[in-house]
Structure formats: C-alpha cells, structure tokens
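Heads up, the thing below is written out as structure tokens.
Apart from one protein chain that is not included, each protein chain of the complex appears where it belongs.
Going in written order, the chains are labelled A and B, and every chain counts its residues from 1.
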Amino acid sequence: MTFNRKTLASSIALAATTMMATGAQAEFSDNEVRIGYLADMSGTYRDLAGPGGLEALRMAVEDFGGSVNGASIEVFSADDRNSADVGANTVRGWVDERNVDLVAGLVASSVTIAVTKVLEENNGLGIVSGSAASSITNEHCTPNHIHWVYDTYPLANGTAKAVVDQGGDSWFLLTADYAFGHALEGDVERVVTENGGTIVDKIRHPFPTSDFSSYILQAQGSGAKIIGLANAGADTVNAITAASQFGVVQGGQQLAGLLIFLNDVHAMGLEATQGLLLTTGWYWDMDDEAREWAERYYERTERMPTMVQAGIYSSTMHYLKAIEAVGTDDPMTVKAKMAETPVNDFFSRNGHIREDGRMVHDMYLAQVKSPADSTGEWDVYEILATIPAEDAYRPLSESQCDLVQN
Amino acid sequence: MTMIFGVPLAVFMGQLMLGLINGAFYALLSLGLAVIFGLLKIVNFAHGAMYMLGAFATLLGMRYLGIGYWVALLLVPIVVGGLGMVIERLILRRIAHLDHLYGLLLTFGLALIVEGTLINVFGVSGSSYPTPAALQGGFQLGFMFLPTYRAWVLVAALAVCLGTWYVIERTRLGAYLRAGTENPALMQAFGVNVPLLVTLTYGFGVALAAFAGVLAAPLYPVSPTMGSSLLIVVFAVVVIGGMGSILGAVLTGLGMGLIEGLTKVYYPEAANTVIFLVMILVLMLRPAGLFGKEA
Partner (left out) sequence: MATTQTLTPAMERQRNARLRRGMLYLVLIAVGLAAPFVAYPVFLMKVLCFALFACAFNLLLGYAGLLSFGHAAFLATGGYVTGFLLSSYPGLTPELGILVGTLAAVVVGTLFGALAIRRQGIYFAMVTLALAQLVYFVFVQSPFTGGEDGLHGVPRGALFGLISLRSNLAMYYFVFAVFLIGFAIIQRTVHSPYGQVLKAIRENEPRAVSLGYNVDAYKLLAFVISAGLAGLAGSTKTVVFQLASLTDAHWHMSGEVILMTLLGGVGTLFGPLVGAGLVVSLQHQLAQSPLGNWVSVILGLIFVLCVLSFRSGIVGEIAKSVRKNFK
C-alpha cells in the first residue's frame, strides 16, 4: 500500500511539475487569470451583492477586454448560502483544484473571515466587497485580502457623529444580537459619548426578528431623541417599517439607520424611510462618472447598483490593471502593486490600500429624500456631506492588526 | 409612575396589547395547521409557504391586476386555498395511506420549492404594501399609540378564528369533519364523501394561512422568506395547544403572543426561543398538549 501510494503521489507530483514548467513560459499560472466570485446568491444578502455583483464583475472583465497580456480571464462563481463551511470549502476547492487567482464578492462577515483564513494558509488573494465587520482588517487581518467598500467604523463615525452634531444627543440603541450588531453598537456608543451625547438605553433583539413593534414601543417610552438601528438587512427594514406604523417621527423622535443599502430603501419605499440619515460608500447619482457607470449597469440588470456592486467592479478593475502592470499573478507582487497605486475611479475618491488591507476612500453622509422630492424609482438619496478618507476609517494607531507596526 | 417589575405600567400595557395582536396571527396560522392535522394527520410544513403566498398574491394582485386590499382579503384565500386543494388532490393523496411522517417530509420539500422559486424570481429584499386608506392613522390609547391597522388585524383574526370554531363545533359540516377526524372509515360507510372532505379541509386550512398572509402584507415587507421563520414558532404553538385541537390552537396562539411580548421587555434576546421552552415544559407535564386528548 505504501509503495502504491508513493508511486502514485510521485507521478502526480511529476505531472504537476510538468504543468508548471509549461505554464512558466507565460507570465500567469496556467496562462489564464481566474477569478472566483463567492457571494450569497439565494439568501438574505442576495440583493445587495448576489447575481448583480457577478454581473458587475463580468462587466469589469469585459470592459478590460477579456484578457490580460494575452492570457484570457476566466470568471466562475458559487453560492456560499451564508455558511462559513460552504464558503471556506468552496474556496479551498478553488485553490486546490482550479488554481484560482482572485476571490471576489465575499458578503456575510462569518463567511469572509473563514475564507480569508483559507486564503492566508494557501497564499491566495481575496477582495472583500460586501462584508461590514471592521474586524476583517483589524484582529482578523491577513496579508492575503483587501477590504474594499465600507465597514462598521465609518458607519458609526459618519452617521452617529452627524446626528449628534445636528442636536440628536440622546440615543436609544436597537442592536441585532450577534457579533456584527455588538461591534456596531460599541462603535456608536463611543462616537455618541465622545461627541457629548448620551445613550439612554439599549436593547438587543434576536437575529433575525420580523416583528419590531414591541421594541419600537419601548424606544418610544424611553424619551430618547434618536432611535439608532445597529442591525442590517431585513432586520433594519422591519424595524423601520414598524417605526413608521407607530408614528415614531410624528412623535418627535428620529431614526438613524447605521447600515442601510440602496436595495433596502428601494424595497421599503420613500414613504416609510424619508428623512433617514445614513452613511454610504458610494451612490449611483452622486456625480457624472458614477451616473455614467450606473446607467450602463442598469441596462444589463434593470436595477441600480448598490455600493457593494459598484465596489466589485471598481476593485476588479484595479486588480486587473495591477496584474497587467506587473505581468504576474503572484498574490504578493500584485497586492504590493495594488497598494502603491492610488484608487481614483467612478467609485473611489482619494482611495488607497493601507497595510492592514483596508482600502480607505471618501465616504458620504446621505439623507433619504421625501416622495415629493424624488424624481424616480431610484432617486432616493441626497448627499449631505463628504467624510474624507483619512477621517472615515479606524486610524492605524488604534489597529490591532499584526501587519501594522505600532 | 407605576412600575411593574421595573417597567413603567404604560409600556407594560402596550406590550400586552402588541403581544395579543401577534398572538392573533399565531392563532390564525395554528388554527389552519390544527384543522389540517385533525383530519389528515399531516404536519403541514408548507404552511409558512402558503402564508407567504397569500402575502405575495396580495402584492402582485395590486401591482399587476389592480386588485385592492379589500378584494384581496376575500379573493386571495380562495385562490391560494384552491391551490392547496390541487396539491392535496395531486400529491398528498398519494401518500395518505403511509406513515404520517412522510406527509411532513413531503410538505417540507414543497416549502423548499415554493420559497426557492420565489427567491429567484423576486429576490429577498421584499416589497412594502401600502396600508389601505380606511385603516391609516391610529388611536392614542393613553398608554400607547395603536395604529388602526393593528387593531383591525386583531379584530379580523379573532373574528375568523371564532367563525371557524363555530362552523366546526356547531354546524352539520363541522360535525362531519369532527366525525371524520375520529373515524374516517365509518363516515365513508355512512355515505359521506370522505376524500372530498379531506380535500376541502386541506384547502380551508391553507386558505386560513393565506388570509393571515393578506393581513400581514401591509405590516411586514412581503418577501419569500417571511413564512419560514414564522413556521416553527407556529408548530410549537400547535403542539403546546394539543395537535388537532381547534380551541387549543386559538387560545394557545393568543397566550404565546402574550408570553413572547413580555419576554421582549424582560429578556429580549430570548424572544425567539421562549416558546420552545414553554413547549418542552408543557409536554413534560401534559404530553398531549394543553387542550389535546391523550391518544
């Protein structure tokens, strides 16, 4: 048996070396650039990235010309079903069997953390576009991934600070009872108290929850000026819907959504969401460049892109340009090139990649328009202020990431 | 301010009110499950999907056919109930003679199909449905602001529950149904068309779920996943009430709504779990449920 195993193993190794030898003639392994797109394609987070994100990725590849220095670009995708297991296994398979060069997408934070560990072990490269957890480039940072679009830090920093500055100095926090919610809750508490506000009370609700009426009632009873929603996706949508039914705004309180995507506002409608303050990494109607790209995207999907979908295009483009420039798909060389090139495109302003893997760029404070002010189905935000890249994200001096020299 | 266990009286009363309204939903859904279980002995795992279909039919009816809320309230249960009857005739009947666990597995599969298909067609974000004009606004009850629509949900759900209870306990059709539950073979011998009765019963149970779906449409975002999270809670309610017991389902539904409402004040993290705890406790003490007969 051992003999058999050895011969078999060595013949496989031989085959592998032969393959590598032929591949080495070209600049890219297997003479192909392989991009795997991993996202939730059928569950809770489907609409913020999902199939639309894959379309954005394909658009980037097409716009780039479909090949890099003669090597064709292959795109494949998989549904992680929001399961860390499934995600990590899929990527392990991509690394072992398909020699994937870049893993893109990456939405649910638990999946992302699992996947980046696999990439670190196998010296791969991943660009995270959908996840919110700031821990991805803090305690969970690896040299093998970049976090592109946003994270919880600027969400709290942007929205909470702006709200307190406008006089919303007493808060009632409604937190989704899991890691992401706790992280956001912590960030918001810090920002609110640092700016002179107080947290009147907070409630942690189960994840997920469909009926928020009870929590909204408690928030109304608290007398706080602001009801902060430290949750995401369907939970936020449900909370806002309940708040509008119970006349929260009429009662003199205001809502602050900390993580709200374009598709959420679109789903709820402006009647229920008007006046809501939020922080976003990008908005399709924010300027000509963004509009031009968004309209091309709209023609393909009949939906306006979320910031995540736009970020997927932007990051893929940045990656492709980098490998074209360095002429190899070796992860560390490519990442170094990506990091030394500033990111300025329709998506990112003043962007660059830090040593912890965080792509910092300008963020925007937005307010949801009232139905009267909106001119169309997707005309939903008004950009109130720009949060400069340097102020938006967690400063490196506070970083717990091993890659940062403190 | 009067306090109850550290909570202002007003908040406490408000929570009881909301608990009751949620309880009315549970009652409506578990009633349908109990009716189906009574005669078919099937644990209808597709119940959540049917509730979701009810909400979706309401939304799509408005969007594409211009059907308003009040018409939908009548029409949607009939349409979805009809679909239920088709499912019973074409699929469930084939396994009626087998162990009832197969019914559970089959309906579980059906639920996966319905949900997965709608997710692929409509996405998961869900859409909002406007509150009907006549039910907008709300009352100031002193201890809380009660939206008119929620009050309506409570009234409508309780009326339907009561009506169903009346039909089953006090009419001839109901008598057939109860007799069919006890001994279908004997009923067949007496010349009652039991297979038809089974089809109608399943259709009726599904129609109740769809009715709950129509009521839910203006309250929650209409999305393909809205049913599955509710489903196992409703199962627990039916088990606590005693499977197949009509009155048990209704009363337990309301009671569980109240208990859940109070949990949301005192220990919100456990709000989704408390019902299962109650269920285990009840089954330890009364194996057939609160209102069930020992088999």
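Heads up, the rule we're going with is that contacts are C-beta pairs under 8 Å (C-beta built on N, C-alpha and C of every residue); 3 or more make two chains touch, one makes a residue touch a chain.
Source: prediction; values computed, not measured.
> For the full complex, which residue in A:Ser42, A:Thr159, A:Thr175 or A:Ser210 touches the chain that was left out?
A:Ser42
> Using the definition of touch stated at the top, determine which of A:Glu27, A:Asp101, A:Asp177 or A:Asp235 touches the missing chain.
A:Asp177
> Which residue among B:Phe122, B:Trp152, B:Trp165 or B:Phe276 touches the omitted chain?
Of all options in B:Phe122, B:Trp152, B:Trp165 or B:Phe276, contact with the hidden chain holds for B:Phe276.
> Have a look at B:Tyr102, B:Phe122, B:Trp152 or B:Trp165 and name the one touching the chain we're not showing.
B:Tyr102
> Of the residues A:Ser29, A:Thr44, A:Thr90 or A:Thr279, which one touches the chain left out of the display?
A:Thr90
> Out of B:Ile91, B:Leu135 or B:Val192, which touches the unshown chain?
Only one of B:Ile91, B:Leu135 or B:Val192 touches the chain omitted from view, namely B:Ile91.
> Which parts of subunit A face the unshown chain closely enough to count as touching?
Subunit A touches the chain not shown through residues 1, 5, 8-9, 12, 41-42, 51, 76-79, 81-86, 88-90, 92-93, 96-97, 109-110, 113-114, 117, 133, 140, 177-180, 206-207.
> Against the chain that's been left off, what residues of subunit B make contact? List them.
Interface with the chain not displayed, on the subunit B side: 43, 91, 94-95, 98, 100-102, 104-106, 108-113, 115-117, 119-120, 232, 235-236, 239, 243, 269-270, 272-273, 276-277, 279-280, 283-284, 287.
Going forward, only the chains that are shown with their structure count from here on.
> Whole-Å distance, subunit A centre to subunit B centre, using C-alpha means?
One centre to the other, that is 37 Å.
> Quick one: in the complex, what on subunit A touches subunit B?
Residues in contact with subunit B: 42-44, 46-47, 50, 177, 203-206, 208-211, 213-215, 217-218, 220-221, 234, 237-238, 241, 245-247, 251, 263-264, 266-269, 271-272.
> Using the touch rule from the top, collect the residues of subunit B that touch subunit A in their complex.
8, 10-11, 14-15, 18-19, 21-22, 116, 119-120, 123-128, 130-131, 138, 144-145, 147, 149-150, 219-221, 223, 225-226, 229-230, 261, 264-265, 268-273
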